[in-house]
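The complex appears here minus one protein chain, its other protein chains still in place.
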Amino acid sequence: MCRWLAYSGSPVLIEQLLYTPVHSLIDQSLHSQLGAETTNGDGFGIGWYDETRKPGIFRSIEPAWNDRNLHELARHIRSPVVFAHIRASSGSPVQQTNCHPFRHGRWLFAHNGFIDGYFDLRRDLLLAVDPEVFRGIEGTTDSELMFHLALSFGLDDEPLRALERMAGFVEETGRRHGIAEPLQMTVAVSDGERLYAARYASGPVVNSLFVSADASSVRALYPDDERFAPFSEESRAVVSEPLGDLPGVWHEVPAGSALVVQAGEDEHVSFTPRSPSA
Amino acid sequence: MCRWLAYSGSPVLIEQLLYTPVHSLIDQSLHSQLGAETTNGDGFGIGWYDETRKPGIFRSIEPAWNDRNLHELARHIRSPVVFAHIRASSGSPVQQTNCHPFRHGRWLFAHNGFIDGYFDLRRDLLLAVDPEVFRGIEGTTDSELMFHLALSFGLDDEPLRALERMAGFVEETGRRHGIAEPLQMTVAVSDGERLYAARYASGPVVNSLFVSADASSVRALYPDDERFAPFSEESRAVVSEPLGDLPGVWHEVPAGSALVVQAGEDEHVSFTPRSPSA
Amino acid sequence: MCRWLAYSGSPVLIEQLLYTPVHSLIDQSLHSQLGAETTNGDGFGIGWYDETRKPGIFRSIEPAWNDRNLHELARHIRSPVVFAHIRASSGSPVQQTNCHPFRHGRWLFAHNGFIDGYFDLRRDLLLAVDPEVFRGIEGTTDSELMFHLALSFGLDDEPLRALERMAGFVEETGRRHGIAEPLQMTVAVSDGERLYAARYASGPVVNSLFVSADASSVRALYPDDERFAPFSEESRAVVSEPLGDLPGVWHEVPAGSALVVQAGEDEHVSFTPRSPSA
Partner (left out) sequence: MCRWLAYSGSPVLIEQLLYTPVHSLIDQSLHSQLGAETTNGDGFGIGWYDETRKPGIFRSIEPAWNDRNLHELARHIRSPVVFAHIRASSGSPVQQTNCHPFRHGRWLFAHNGFIDGYFDLRRDLLLAVDPEVFRGIEGTTDSELMFHLALSFGLDDEPLRALERMAGFVEETGRRHGIAEPLQMTVAVSDGERLYAARYASGPVVNSLFVSADASSVRALYPDDERFAPFSEESRAVVSEPLGDLPGVWHEVPAGSALVVQAGEDEHVSFTPRSPSA
């Protein structure tokens, strides 16, 4: 289990997202409140978009809380679309290639959750990855494999539909192996233009997911809190768990639903796994 | 704040000390119950004696809980005198040279606690280190400096007295800088023959320290628990916090006292800081 | 390209193999003379057998030359069968799971060389791995995959034959993808009883491989060199490049041949790739 954050909006210093909030992701790396584990110390990663062609990523196997390079970069990198992830391994090795976010071309991907029985399913799941996309797999996590399945099932053209096909395929494969509830996930994916997030589980236990209220509502609630000043109306943070406990700032994303953060109105839609062969 | 373990007795696989107990040091790295922090993930180290001249040490900046090399070595190294330490940095960088145990010739040293106002005192403390011993300082922790002060104040000849002088000097120096309660410590030090442990604090809050009961008492209490079978009568573990909650197995070491684990009867003596110049 | 050493014989401190020789593996990590690259600084690993069930392994992504933990362990671990490997990545990430030796049950495996066009062939090669063995693949190198192919093709029962089948399968697969000379390899594999080594390449360029002369011959040549004193008649080191330039100590292993180091007479046989389906 892990914790992640995805932000889209006014360009911000990554420090404002990662270190400034009361219950920041750095705090969550030591004291997660809603995760399966309180400690998320098995590596971390950040990803960000700028004027260059591909998003940048910085990943490390150290715990986030005392990592000096992370704090340095967070003080110097400003970006309108930022991913951050702290990892608690559920069995795969602690290595950079297993740290989120994963990248393919313009796409970034982050995940919290797991595929139940993953080590039994892994070979079958790998075989379904498009051979062209296959060579991008460098690590051994279920998360990276889910990303490459989504890429194989049309992420470029229909992002949410491709995520639904990925979820459907994982469930099909799991059930063929006798796994009752194969999938547990909150995911974020972006091409730098839009931010897609989904919350889904095969069974009744669903990992938490929250999205921040629009900035004008937040500022109306907390007119004197200058931490909210830099954020435009369009700015949104999607997070595994709230970065603080101010009432009115964080809204739960319903289980079995997805979210598109974009210029203009955001979209809230249902999320239903479907067969990729359909 | 940190957690440590020092063992002297029948040769054991390090795994039996580090991984087998219910509330093992590995468990404490994620879920410490008596420490200032629940997580001790800022590096770790082990030290062990064998038939070679100097004890071996293995130290790493990774968290202990998922470190594969630590688990490998613990399964293959067998030793009669073992140190293990998991670190929670109180400000000094996470680097191997700041990981315990520290070594000088035949000596190993581990510490839990801190020198209050250390960064203000550090220069004055360093100046008191014997120039011959000085070149052994490779890191930047208060702990390593305390060890080198004790070496400068006669550790080779009078181990407990040297530790008392070190504590006295730290208190003198701290008070000269206006620090009310300069020292907080539990320490273990060994030359491979005897194991010395002390528990002391300048103020009323004193870090915890425990020693295991003799093996025959433990076996009398738990005749069916085969985990206790390999340990001889003389075997002792001294620990920051108990490795389990079986009644009768762990005895608290009183504050302001020290312990000598050795062949024959162990010694329990008082521990009183004193001026090195006295 | 990498450098490796495999030793079988009188129990020795690993330090005697890794640090004492003039052109030791540690020296080769900085100044290889026969490798494709002079520097082998992309991680290292050692493996050793003792009285426990599985061999131990210690692997790291640091360069070997300044790694303090490696030097510590080499001074304290004594073993009759030792593997050591220093890596120069040919494209796969620098991570522990890509460091040699690889282990499966009692088996250790080390490799120097490469599969040409590996990233194009990888998916097809993975598919041929036995599903039971598949879950042991944790990294992304051609080397680890070659080991798991050999395990799938009967390594337990017919070690050299299984290596030949692996080589045959890699060549078949490569040629199907239009690769003219798919394989370049020197490999070592052991179950702790016997040490198998093979030298083969699909084309005319074949990586170097040497085996040490028997100890009595070496001592006859250099009666005053006490470095040779501890080695029994049966002791052998197989190496990518000689650990020094004393005439008479190192014999080249012919290309297209294999070697079995064992109690009693060693065997020298030819090595011919063959189809696993034959």
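For reference, chains read A, B and C in written order, and residue numbers begin at 1 within each chain.
Just so it is clear, contacts are C-beta pairs under 8 Å (C-beta built on N, C-alpha and C of every residue); 3 or more make two chains touch, one makes a residue touch a chain.
Only a predicted model underlies this, so the values are computations on that prediction, with no experimental measurement involved.
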Residue of B:60, B:140, B:217 or B:257 in touch with the missing chain, whole complex considered: B:140
Among A:39, A:96, A:141 or A:186, the residue in touch with the chain that has been omitted: A:96
From B:95, B:217 or B:262, residue that would touch the chain that is not displayed: B:95
Touch criterion as defined above, residue of A:72, A:193 or A:267 at the omitted chain: A:72
Residue ranges of chain B at the interface with the undisplayed chain: 93, 95-97, 119-120, 122-123, 126-127, 131, 134-135, 137-140
Residues in chain C touching the chain absent from view: 30-31, 37-39, 41-42, 61-63, 65-66, 68, 89, 93-94
Interface residues of chain A (partner: the chain not displayed): 48, 50, 52, 54, 56-60, 68-69, 72-73, 75-77, 96
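Assume only the chains that are shown with their structure count from here on.
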Both-way neighbours, i.e. chains that touch chain B and touch chain A: C
Chain A onto chain C, rotation angle from CA fit, given as a multiple of 5 degrees: 180
Interface hub residues of chain A, defined as touching at least two other chains: 93
